[in-house]
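Here is the structure we will look at.
Here the complex is missing a single protein chain, while all its other protein chains stay put.
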Amino acid sequence: MGIRAAVAGASGYAGGEILRILAGHPEFEIETVTAGGNAGTELGAHQPHLRSLADRVLAETTPETLAGHDVVFLGLPHGQSGPLAERLGDDVLVVDCGADFRLAGADDWTRFYGTPHAGTWPYGLPELPGQREILRETRRIAVPGCYPTSVTLALFPAFAAGIAEPDVVVVAASGTSGAGRAPKPNLLGSEVMGSVSAYGVGGVHRHTPEMIQNLSAVAGEPVTVSFTPTLAPMSRGILATCTAKARPGVTAASLRAVYTDAYAGEPFVELLPEGQWPATAMTLGANTALVQVAHDEAAGRIVVVAAIDNLTKGTGGGAVQSANIALGLPEQLGLTTIGVSP
Amino acid sequence: MGIRAAVAGASGYAGGEILRILAGHPEFEIETVTAGGNAGTELGAHQPHLRSLADRVLAETTPETLAGHDVVFLGLPHGQSGPLAERLGDDVLVVDCGADFRLAGADDWTRFYGTPHAGTWPYGLPELPGQREILRETRRIAVPGCYPTSVTLALFPAFAAGIAEPDVVVVAASGTSGAGRAPKPNLLGSEVMGSVSAYGVGGVHRHTPEMIQNLSAVAGEPVTVSFTPTLAPMSRGILATCTAKARPGVTAASLRAVYTDAYAGEPFVELLPEGQWPATAMTLGANTALVQVAHDEAAGRIVVVAAIDNLTKGTGGGAVQSANIALGLPEQLGLTTIGVSP
Amino acid sequence: MGIRAAVAGASGYAGGEILRILAGHPEFEIETVTAGGNAGTELGAHQPHLRSLADRVLAETTPETLAGHDVVFLGLPHGQSGPLAERLGDDVLVVDCGADFRLAGADDWTRFYGTPHAGTWPYGLPELPGQREILRETRRIAVPGCYPTSVTLALFPAFAAGIAEPDVVVVAASGTSGAGRAPKPNLLGSEVMGSVSAYGVGGVHRHTPEMIQNLSAVAGEPVTVSFTPTLAPMSRGILATCTAKARPGVTAASLRAVYTDAYAGEPFVELLPEGQWPATAMTLGANTALVQVAHDEAAGRIVVVAAIDNLTKGTGGGAVQSANIALGLPEQLGLTTIGVSP
Partner (left out) sequence: MGIRAAVAGASGYAGGEILRILAGHPEFEIETVTAGGNAGTELGAHQPHLRSLADRVLAETTPETLAGHDVVFLGLPHGQSGPLAERLGDDVLVVDCGADFRLAGADDWTRFYGTPHAGTWPYGLPELPGQREILRETRRIAVPGCYPTSVTLALFPAFAAGIAEPDVVVVAASGTSGAGRAPKPNLLGSEVMGSVSAYGVGGVHRHTPEMIQNLSAVAGEPVTVSFTPTLAPMSRGILATCTAKARPGVTAASLRAVYTDAYAGEPFVELLPEGQWPATAMTLGANTALVQVAHDEAAGRIVVVAAIDNLTKGTGGGAVQSANIALGLPEQLGLTTIGVSP
């Protein structure tokens, strides 16, 4: 008898990815799948790639349908997890892939989301210093946003080592699945194929305060982040290019040493060999973050590029990785570092 | 101690896919990876998505480097498997993903490939009637071509049931990985993105005789095949649209019954629910063939559409499926029906 | 003072393409642009690629806003052109890019569209025998569907020459813009990228009766058409693969001669040199149909492949070509055979 799991929002992209991973996980048993408007239909109509789950019928997402499980994964629009989580037992592990419980500051939440703040849960990025200990003891996990996952993994070693000035520029390209499955004209295939576009420029993207929060905590001082997200013609993947001024004395060798050390023991973050740069395709379907660094002497900057699959390490894989820890399972169980390529 | 495996052509697309599957297979141990021009370099330079194998060094593809394994997978340009296989022991399981041993007729081989015929090996399509028995007893397997896999699975039930006239039209769209990794101007991203193109039209594509061979054998009479392959702007996937005149008495219901019966017990071929049509993305990275049928009454035709991942069920997954059988392992071991989507 | 034109449905894909062509046409003056739900907004919000028209405000699509022009182009959902056209003067040239007036038979209309038949207008495919004479004298033009344009141009010479059996198989790949701009989940970029899918299989696609009508008229006998449309991961383009049994005596040379003759004088249809096969990218933004033929001796079939840009030759360019004829302008005015590639 496995760990009984429920997945809410199972007809969306986050929910689908969680199910894809759980279906191959040796310890979880997918007992319940729920949805909002799609409740009552079969999962196969929405997630036709999940053949073994195709005839599962979607229940409605309610506290009642989600009750009685060991783990509940939430893949819901922001604002919906808060009220729902209140109604789930304290002994149930609740893993929220939405934004509701990520931000420490109610002010940030209100400014970027415009609704009352639901609270703050332990942050599901095990690679952050001390975070595994916290995750081991919790029944509530806030899975990081996809952009913050890539940017935090790219930059926190530099701030932990004190080698970067606290003024960061990030430009990231994301696949379209990051925008979710609700149909909007600008997300039509006809619009996105053959096109890269910018959006949310100038500090207004909702993932900005989450990046600032993560990097400032590691740096021990306020870090500013100029974040520009762009939409790229691919379904999955984030490539984040991150740069900050190097502090005095930094060299190419010392920069590399900082990252080699930081990721030496990490199962899911890898500093690529020198000369090889990340491509999102290297991570498709894998729970891996691939990182490479450069020291631009002329510009006095360090540049870090990170690639992840926004749905795997950036959402469903990250969720399962943190759930593994909270449940006392091996952290890597059911997760792979092997991508599907080409 | 697992089954010791070698993969020749490990820096190509077929070899990479075999490795991707073997890396997640509980019984195989990847002992040796070999290449031609890339020998001496690390696998990670060519297959950066296979993180756990990245530092393996490619040996040269020779009978010597391939000796001493329980299984040898060959992912080589056609014409190279023949001489190599002769030098491998009879007790070694050799699984050839090339074309060399697929055709029964030397004439066909010579006409389409222009070189001497190497011979004929048991055909690695377990779904064909009686084929599992043959595969259970062999140490030599010719993995089918990717197009013939999709077309044969789409049409053999109709011919086995005698409901189709032996004059077939097939138009199939393939992702670019089907053309391999050797760089050619027409395979550049700039050329293929935003474009669908036809090639090998009029019966000249090398996979044509293989389709004729398979369908004629099942039909018990000569079947003609008009095959038009097209190149689509995606890396992976084949969508094959296949049609033949319906024999008298065929109805939508009887057609559906034939396919329901044919695939009732098959782990890797699925007739989709009525109203749902295959898309290649449903199969990405999975060993699944998804099939749907229609009876076009006005045109008097049956139409069958099949989708596969050309590298998985069409190459590396099909290879491992047949190898599992030949080695007495469970047929589904290390293979999944769960695709990566969106 | 130019020819005063109005474009209805200007915020959609068909309307946008008509405007793109009219903006570069030396004789038309774009006086009015109209829309449904987008009325009152600026064109630049919907067609940001049409910089010189960006600040035009969309009027509502009504008989009143469309009155007072020399030409009215309609790019509307099917069913809307009929009532609107009744209210436009008989001396106004009305060019309908919708389906309302394409079909001769009310039965066909009702069966495939389910609403009352609006009527039948002269068919805007100038390449059909005798069609230019008809178009010269009309004030009403039904622009062909995009699929029927490609298929009719591919096959009518064979039927006019009597070299093909009247049992046709067509499999066509289309870019996503053919499905229009109304947002639907299956047209999201995340769904269509990396995927080819079939839809409308088995004779149910609405363009089927139009193909049958065209080919039967040329053949002088009923032609059956088995038509399978597929959706390809590109914004624009149709590649239609068409085949029929060759009548006795047909050879590769005689087949080629038929097509060379048929298109010798045509400005916008070209038989490619032997050995070169059409790709949709060759036609992007051009009013060209590119055709190639093969005689498959073993299968006893002729195979014709045609490529067009579904929005140009298949919609807006075809509309302007026919309008040029009806207005007594040079047929090629404002249209190009030069595509944008790569």
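Every chain is named by a letter (A, B and C) in the order it is written, and numbering of its residues begins at 1.
Methods note: a contact is a pair of C-beta atoms (placed from the backbone, for glycine too) under 8 Å apart; a residue touches a chain by one contact, two chains touch by 3 or more.
Since we're looking at a predicted model, the values are computed, not measured.
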| remark: Among A:V225, A:A289, A:A323 or A:I338, contact with the omitted chain is made only by A:V225
| remark: Those residues of chain C that touch the unshown chain are 13, 16, 20, 23-24, 42, 44-45, 47-52, 54, 177, 193-194, 235-236, 270, 272-273, 276, 279, 281-286, 288, 290, 336-342
| request: Please give every residue of chain B in contact with the chain that is not shown. | output: 13, 175-177, 179, 181, 183-185, 187-194, 233-235
| field | Contact footprint on chain A, counting only the chain that is left out | value | 167, 169, 171, 173, 188, 190-191, 193-199, 201-203, 224-226, 228, 230, 232-237, 239, 241, 243, 245, 277-282, 284, 292, 294-301, 303, 305, 307, 342
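Everything below uses one rule, namely that only the chains that are shown with their structure count from here on.
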| field | Superposition of chain A upon chain B: rotation angle, C-alpha, nearest 5 degrees | value | 180
| said: Quick check for you: compute each chain's CA centroid and the global CA centroid, then name the chain with the smallest gap between them. | reply: B
| field | CA centroid of chain B to CA centroid of chain C, Å | value | 37
| request: Name the residues of chain C that each touch 2 or more other chains. | output: 188, 190-191, 193-194, 233-235
